[in-house]
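Certain chains of the assembly are absent from this excerpt, and the rest are unmoved.
Chain IDs A and B follow the sequence of writing; residue 1 opens each chain.
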Amino acid sequence: MGLREERLVESVLFSASKPVGIGEIKEASGLSKKKVTEALESLIQTYNVERKKETSIEVIKAGDKYTMQVKKKFFDQSVMVAKPEIQSHHLKTLALIAFHQPVKQSNLRRMIGPKVYDHVDELSAMKLINAKKHGTTEMLTTTKLFPEYFGIDTTKPEEIREFLAKKVIGSIEK
Amino acid sequence: MFHKALIDEDNDMSRINQYLDMVKRTSEREHLTLTNPFDRSIHLAFDLVLNQHLNPWDIDLVSFSSMYLKKAKEERIDLMTAGRIIYMAWKVLRMQSDDLVVNMEAKEEEEELDFGWEDIPTGAWLRSDDGYSYTNLVMKSPRPPLEEPIRRDSKRKIALIELLGAFDQARKDVEEFQLVDKLRREERQRLAEKARKKMNGVAHEDYLEEDIDLLWEKICHFPKKSMSLSSICEKTDSKEYIKAFLSVLFLAYDKKIRIYQHKFPYGEIYIKTIGYI
């Protein structure tokens, strides 16, 4: 793996501000798909293994894409300069949809009450969930953006469910 | 815990009144059989779910169990009553779990293909138990299980050439908008005339166009993309309300807004702008 290729891909990840796919990196860097994949693997190794203790930044796979982000350990101070966009009660509703998907809006209403309508509107507007007509109600699922946005390394509902279950258990153990 | 439902709904007075009514009715019926006020309050809460259609998720079974156990340790309890209350709690739990089983309908349909007798009790119930615990934990925990990652939000400057390109595109957009707007006005005119003929010149037809424009301005300037009809016009003035309602129908016909109700037919009318702004 050439150093130059790794630097090119690193600069693309750094400037993108959001997860980018291999296709986009290929186009921006002018490298072949193979070189991009190799550079990504090498970057993950450099940031997350070799420089583990020497950097507060990590390179991760999010959905089908790749991104550079602040390590969880350093969230608290970064939050002050990079304000979060989603309110915490919307995040809870999203966590319920992601776990139970596909879930009917009417069933979700039974869990969280009438605020479900506002939350579904907001989350749909952010393109994090899809709401499809299903009889008199709507059937809710997460979109492709969901794992990308939250840096979850899978697009499969079953694995997303597992990821969330672990997170919930983790938060109790703390 | 029994007031949880009421606290959650603090913006919905009508529902609170409804609950209070239910409690009143229920307590009148039961007060003869349950004398201990503690037992009675628990019984009331469960009765709201089982017989009065309160959302089963509004009952916090975990808090209930620990509270009831504490009470049982502290004083002698009437075993008959306790048994009845536990039975009710079990039924509420069943209702909560049933909700989750319904949620997974779609998934289960797929898996029913290789369904065997030996599978009956375990599959669905194990999963719904997981789902039950997860839902409960997410709702009770002060922090959501999802956290927004922190990434850069850097933006690049725009070059002059892009501004020129944007002007080119904007000119095309203006032409398109004006054409669509002309067609829309003609169509609105046609509909207004049609309505005028039907109404025999009784209503405010002369000002209809103006009313629609005024209301559209209000909708555009509203800080949110969705709003209730009463938030943009005076509900107490029935003439104004009907005028606004008519304009809303025209705007919906023009596909500038979407209108909907949560409660049919007498519930509030909601307006949502669609991709126009």
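Keep this in mind: a residue touches a chain if its C-beta (ideal position, glycine included) is under 8 Å from a C-beta of that chain, and two chains touch if they have at least 3 such contacts.
What you are looking at is a predicted structure, and each value in this text was computed from that prediction instead of being measured.
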item	value
Chain-type multiplicities in the full complex (formula in displayed labels)	A x2, B x1
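In this section, only the chains that are shown with their structure count from here on.
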item	value
Partner chain A, residues of chain B touching it in the complex	8-9, 12, 55-58, 99-100, 102-104, 106-107, 130-131, 134-135, 137-139, 141, 143-156, 225-226, 262, 272
Touch list for chain A against partner chain B, complex	14-15, 17-18, 67-70, 72, 75, 78-79, 82, 84-86, 88-89, 91-92, 94-96, 98-100, 102-104, 107, 110-114, 117, 121, 125, 139, 149-151, 164-165, 167-168, 171-172
